[in-house]
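And now, chain A:
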Amino acid sequence: MAFRDDMRRTRAIVWKDLTTERRSKAGFNSVAALGITILVLFGFALGPDGAMLKAAAAGALWLAVLFAGVLAFNRSYQVELEGGALEALLLYPGARWAIFAGKLIANLIFVTAMLVIVVAVGIVLFQVRIPAQWPSLIGIMMLGVIGIVALGTFYAAMSSRSRAREVLLPLLLYPMLIPVLLASMEATKAFLIGDVMNATGAWVQMLSLFDVIFLVATFLAFEYVIEV
Partner candidate 1 sequence: MSPVNTNAFDPPKAGPWVAIGWLSFAFFVFTQVFAVMTSPADAMMGHLQKMMYVHVPAAWVTFLAFGIVLVASLYFLMKEDERADLLAASAAEVGSLFCGLTLVLGMLWGRPTWNVWWSWDARLTSTLVLFLIFVGYLALRSFVEDPQRRGQWSAAVGILGAINVPIVWMSVRWWRTLHQIQSNPRGLSPEYLRGLLLNVAAFTLLCIWFIQRRYVAARYERAAEHASQAAALGGNDE
Partner candidate 2 sequence: MNSATVSGGIEYVVASYVITWVVLGVMLVRIVGSVRRARAEYDQARTGGFRT
């Protein structure tokens, strides 16, 4: 009963956040454009050599998603803070995790939409051949995005309400994301340029494990972070 109510709250928050984003597409468009810009810059850093580009494509894609995604996480609370709506949201009855779940799912949809655009552009720019097992690749990308968004949404709950939020969020978030990013990059790379070491399965398992650990940890800790 109570659980169902919390699910309804979660859905309401997701719906509210996505509606806000849809009404002003400027936010999403700029973040996606930034992702593409970062890919272009990586292209210049790595040089025009095709083999080199292909080898580095997986890493560049994930970093572009990460750098652009970080802006989305702070935004998702900032809109609320500017309207003074976060206090009101906290005054409503119901579990705190419902708020976190709502923010997390909204960010998940936002970042996934951005990922689709960045990957599409990346495949062209980095001369990647789409592998035959592309459905599994989508699965890996989803696992990676879940890890990034869970931690990003959690840390942004703090950084967006502190001074120096622009530097604080990356400073806190990036070191925490190293395992998730490493596993995502290696698994993606194995799909894109061939699985020489036969390690994709292990990476995917580790990535799923990291997702579960960080999801549980952030859900448990969110209560302490949001209420003050």
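We adopt the following convention: a residue touches a chain if its C-beta (ideal position, glycine included) is under 8 Å from a C-beta of that chain, and two chains touch if they have at least 3 such contacts; residues count from 1.
On the choice of candidates, all candidates are chains of the complex that A comes from, given by their letters.
Just so it is clear, the structure is predicted and the values come from calculations on it, not from any experiment.
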| item | value |
| --- | --- |
| Neighbour of chain A by the touch rule, complex-wide, chosen among 1 or 2 | 1 |
| Residue ranges of chain A touching candidate 1 (in the complex, touch as defined) | 154-155, 158, 162-164, 167-168, 171-172, 174-176, 178-179, 182-183, 186, 197, 199, 202, 206, 210, 213-214, 217-218, 221, 224-225, 227-228 |
